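Yeah, one chain of the complex is gone here, protein chain that is, but the others are all in their spots.
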Amino acid sequence: MHESIFDQSSIEKDNAAREATLRRDYETLGERLDRAGVAIDEIKQKVAAFTVAIPSWGVGTGGTRFARFPGVGEPRDIFDKLEDCAVINQLTQATPSVSLHIPWDKANPNRLRETADRLGLGFDAMNSNTFSDAQGQAHSYKFGSLSHTDAATRRQAVEHNIECIEIGKAIGSKALTVWIGDGSNFPGQAHFTRQFERYLEAMKEVYKALPDDWRIFTEHKMYEPAFYSTVVQDWGTNYLISKELGDKAYCLVDLGHHAPNVNIEMIVARLIQFGKLGGFHFNDSKYGDDDLDTGAIDPYRLFLVFNELVDAELNLPDFHPAHMLDQSHNVTDPIESLMVSAAEVLRAYTSALLVDRKALDGYQQANDALMATLSLKTAFRTDVEPILAMVRLEKGGAIDPVGAYRASGYRQKVAEIRPAVAGGSGGIV
Amino acid sequence: MHESIFDQSSIEKDNAAREATLRRDYETLGERLDRAGVAIDEIKQKVAAFTVAIPSWGVGTGGTRFARFPGVGEPRDIFDKLEDCAVINQLTQATPSVSLHIPWDKANPNRLRETADRLGLGFDAMNSNTFSDAQGQAHSYKFGSLSHTDAATRRQAVEHNIECIEIGKAIGSKALTVWIGDGSNFPGQAHFTRQFERYLEAMKEVYKALPDDWRIFTEHKMYEPAFYSTVVQDWGTNYLISKELGDKAYCLVDLGHHAPNVNIEMIVARLIQFGKLGGFHFNDSKYGDDDLDTGAIDPYRLFLVFNELVDAELNLPDFHPAHMLDQSHNVTDPIESLMVSAAEVLRAYTSALLVDRKALDGYQQANDALMATLSLKTAFRTDVEPILAMVRLEKGGAIDPVGAYRASGYRQKVAEIRPAVAGGSGGIV
Amino acid sequence: MHESIFDQSSIEKDNAAREATLRRDYETLGERLDRAGVAIDEIKQKVAAFTVAIPSWGVGTGGTRFARFPGVGEPRDIFDKLEDCAVINQLTQATPSVSLHIPWDKANPNRLRETADRLGLGFDAMNSNTFSDAQGQAHSYKFGSLSHTDAATRRQAVEHNIECIEIGKAIGSKALTVWIGDGSNFPGQAHFTRQFERYLEAMKEVYKALPDDWRIFTEHKMYEPAFYSTVVQDWGTNYLISKELGDKAYCLVDLGHHAPNVNIEMIVARLIQFGKLGGFHFNDSKYGDDDLDTGAIDPYRLFLVFNELVDAELNLPDFHPAHMLDQSHNVTDPIESLMVSAAEVLRAYTSALLVDRKALDGYQQANDALMATLSLKTAFRTDVEPILAMVRLEKGGAIDPVGAYRASGYRQKVAEIRPAVAGGSGGIV
Partner (left out) sequence: MHESIFDQSSIEKDNAAREATLRRDYETLGERLDRAGVAIDEIKQKVAAFTVAIPSWGVGTGGTRFARFPGVGEPRDIFDKLEDCAVINQLTQATPSVSLHIPWDKANPNRLRETADRLGLGFDAMNSNTFSDAQGQAHSYKFGSLSHTDAATRRQAVEHNIECIEIGKAIGSKALTVWIGDGSNFPGQAHFTRQFERYLEAMKEVYKALPDDWRIFTEHKMYEPAFYSTVVQDWGTNYLISKELGDKAYCLVDLGHHAPNVNIEMIVARLIQFGKLGGFHFNDSKYGDDDLDTGAIDPYRLFLVFNELVDAELNLPDFHPAHMLDQSHNVTDPIESLMVSAAEVLRAYTSALLVDRKALDGYQQANDALMATLSLKTAFRTDVEPILAMVRLEKGGAIDPVGAYRASGYRQKVAEIRPAVAGGSGGIV
């Protein structure tokens, strides 16, 4: 049994007031699904097995290049962050693992592991950082890291990634996620091809250090922090990387990293088809890499992504993409946003499970576009909250995580321990 | 000697009035370039060897889904179109080949070949059409062609492409361009993966029929006429196709077929690096696939594309992408637009030849972003019109193609022969 | 009592099989809403009063500039179209009026009125057409209509609009919708300011002819069929027009006419605030003016628009925007698409009625962004289908309009009378 950060009885108390209603809603939903030939308990079982990782940096308040406005009780270090992650997992019962960012989360690996064990958490993919300069770093990443024109800078970036693998090995991680800010701000600043060749060469060095049972995820992004070109600009380049590197290399899809209007669910399908979908950084966006809460802007798009994932899950023997939230919480309590966002991911998964795939297949074969799309809509429109809440309840979590969290006064309590942080300008000045 | 569609002496007369000025401008430009270590005559020689193909459909007035407003003297058939193409080539001396669209341009191959020979024209890539239903066609392409769920429809589309190859063989073409409208208008309408599998299977059949000395070009497009998804949505999918098909398969880049803000020159660089750039459909656009005249909206972007092409030309042993215009001329005389657009393509090529690549390389190595980008800008800003005009003059074309064309009264003359066409609604009703 | 196009008893038969289930779902939904303090019957009553107009052109199959693939049983003229509209209204009980497009729908006004009366239909806004040339028209709109440089062409366009008003007066319409294709395809082609001045001058002529109890709606659109600039490019210009014209002038919002990523619901809010929201052309889109079925791509966006409308309905004394579908049905049976789309509009309205606005206001005041957005999400997630179906049932329509329609064999029956139409290329050739 792991340690509970806050009193489990407060969850139980909150649940008590909601349980009867939940059971009633679960029952009527079950009745409706039953009519459609779907056994609600089987859905529930699948949902109960689904998890999504929390990024350590997600529990702190984010910022923009213009400013950062901290909240109260901000975590001071990775151990505070792990506690916040444990709270999220305790309430949602859906987020048992944490993804670390090095060097931000650098600490004694044994202490990391012990703390995580004690809190009932594990470690998801490791994240390297070569998009900002760490203090005392020999070579600056101002003009690039893994693709820098200078060999020593590339070497430093390679070694940093290898260090991330080493730390990961010590704490039980099984994957490395590599996102770089390399690119250019001016036409001509970088030679596209030579820059990419340098990147590939450097990544091959990193890949060599990857244990056999690890995966390496590369992440594409259209722009920011480079504003004319980025080295890994889209899934096409990302796919090429994964092919060049080898069988342990996969593409990571961040929902906010694409050009306007792009059909992301189709990219997901293509990567699945060619065996290179590694996983996701979930978030939502309206304009660019807005890093808003998952499903906050376009919940149907999220559902359509999961429609592809469930289809693959049913058809492929060994399909297990990584799921991670990656958001910037600028105006909400990060713990609340992460709990709601985890629920949104599970909601999209649950809805996608409800799609009548046999009927859909028939409509597709017959080019009955209207009924095909209504098949998806019918599943999407079904309010699956009772399933999500029942899963949480049965696993010991909260029927209403935000309600229970607010009732607990957790944020106020940690604010007494964790000193207030000053806000200020962002990167621009 | 081939036949001239209109009196060469009218070109000579027009040139006479402009030649002295041209020679003066060529001289002063030569002087400026010489200072920068560039021999203007060497540039001129390269430009003189550069050509771009005319699409047969380009000489007719285009339209939108809302309406088509024909001009006067519209070509009635492929033979009228070839005459118009010959005019363009006579005046610009840069467009010696024509790209046919089947079944629109279907005619006796011998007559096609003889007419082209007589007019001094050759045939560029063949274009198949499975995005609209030809009269009497057994199976409709309403729900797709090469990726249709129905095997007979796919077979019909395959056979149509093979027929295009056959016609092409008879008239001396060496390439087939395949663009399809297949996709879907609703989430769920098509199963992305199965649809793409069907497409690949069908394309492999087409590929089998491809002669050894031919190339096959596939063209990606983000949307239109399908508005939720297209089968070949971007260069990533296009690259996968070319890999699946084989060494004779290449990707065609239409400048207007990308998502907003996408860095097209980078896509060009990636396709070059991985040996899969087949060629271009040149045009310009502000919003979607607007099919505006090349360089009309963003001439610097066109230059940046050619910056990649010239770089490749200098570094790769066997680099010969296909160049074709593909525009919709809704408010201009198509002949004029095509002449100006061909000049824009040559202009971008010429400007890119002026880039001081040794200096640029030094700036890139040193991360001197400002001087690197100024290297490009300096070349772009140099007004190379005197080189373009001199090339035309020396090859027997017009110093000022539009001026000479208008002076000739060609359009009015053909309007007497070619009957007026009624306008009307576009596709919507 | 008006005439039913197809046997009402077939609707009743279809309903019979579904009624018990509907009543059960309505009951459990009512129970859930009751817990939240919402009386389901009050919601139902409001929904029952909500209608959306059908565009006459919507019942025909649409097309793109590449092709048009007609369906079977296409309406031959406005009287066939009215019959199809009557079917939609009979089944959905939500679409009692039809919006005509002149000259496409030109016919004897008395016959129009009598037919509509007989079918239980009325006439919504009149639509003029100056974006394509009608046969025999004196002046072409190739280079513009109301903003054309030629005074006679502008005059012709003004007179056409006045004629639309005259027809509308004869058949009981109360509004004129003006959308023009005027703009330019090249930088410099048109002088932006003079072009807009000409447009305003012409529109003032039209406005003068507007009866006192009419409204005039102008519609903005970013691009297409003009691809560099359009005269009424966005809501800013549209607002200026409505101010210049006067109190009977309002802005019409077509959901697909905006730049990528634009926050449409905010534009709606601004137009409401400044008293100039005229109404909507509902549809959905992923890329440009895709004219897909309403809610097919981003149902949450549609809900957010209705969130503004319901907010205004509650706060403004005299708020009655026009609602019309405007879609292009390329791959579905238009009748089916229109029925489903009308339901989507009502669904968004219904969901927006469920928002707890008092709670929302409290969260907004307290900057509780998370709970504010969850207020919307909770309403959106509630599956209101039982309310929509119950409204239809109680008004004499179909619980499942598509099911009842398909069961009736209507399309096959009219296909026997209405001859098949040949498909073909779209506007491009």
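Letters A, B and C mark the chains in the order given here, with residues in each chain numbered from 1 onward.
Everything that follows uses one rule, which is that contacts are C-beta pairs under 8 Å (C-beta built on N, C-alpha and C of every residue); 3 or more make two chains touch, one makes a residue touch a chain.
The shown structure was predicted, so the numbers you read here are calculated from the model rather than taken from an experiment.
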Problem - Options C:Asn127, C:Ser173 or C:Gln233, residue touching the unrepresented chain - result: C:Gln233
Exercise for the section: Check each of C:Val158, C:Ala190, C:Leu302 or C:Leu325 against the chain that is not shown and name the one that touches it. Expected result: C:Ala190
Exercise for the section: Since one chain isn't shown, list which residues of chain C touch it in the complete complex. Expected result: 142-144, 149, 184-194, 196-197, 222-223, 228-229, 233-237, 239-240, 258-263, 265-267, 269-270, 272-274, 300, 304, 307-308, 311, 360-361, 363-367, 369-370, 372-373, 375-376
Completion exercise
chain B positions in touch with the non-displayed chain are 21, 24-25, 28, 31-32, 35, 260-261, 263, 286-287, 293, 296-301, 331-333, 336-337, 340, 367, 369-371, 373-374, 377, 380-383, 385, 402
Problem - Absent chain, residues of chain A that touch it - result: 57, 60, 62-69, 104, 131-133, 135, 140-143, 181, 184-187, 189, 222-225, 227-228, 260, 285-288, 290-293, 296-297, 328, 330-332, 422-429
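Here is the rule we go by: only the chains that are shown with their structure count from here on.
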Practice task
Using mean Cα positions as chain centres, tell me which chain lies farthest from chain B.
Solution key: A
Practice task
For the sequence-identical pair chain B and chain C, determine the rotation angle of the Cα superposition and round it to the nearest 5 degrees.
Solution key: 180
Practice task
Measure off the straight-line distance from the CA centroid of chain B to the CA centroid of chain C, and report it in whole Å.
Solution key: 39
Handout entry: Set of chain B residues in contact with two or more other chains
Key = 142-143, 184-187, 189, 222-223, 228, 260
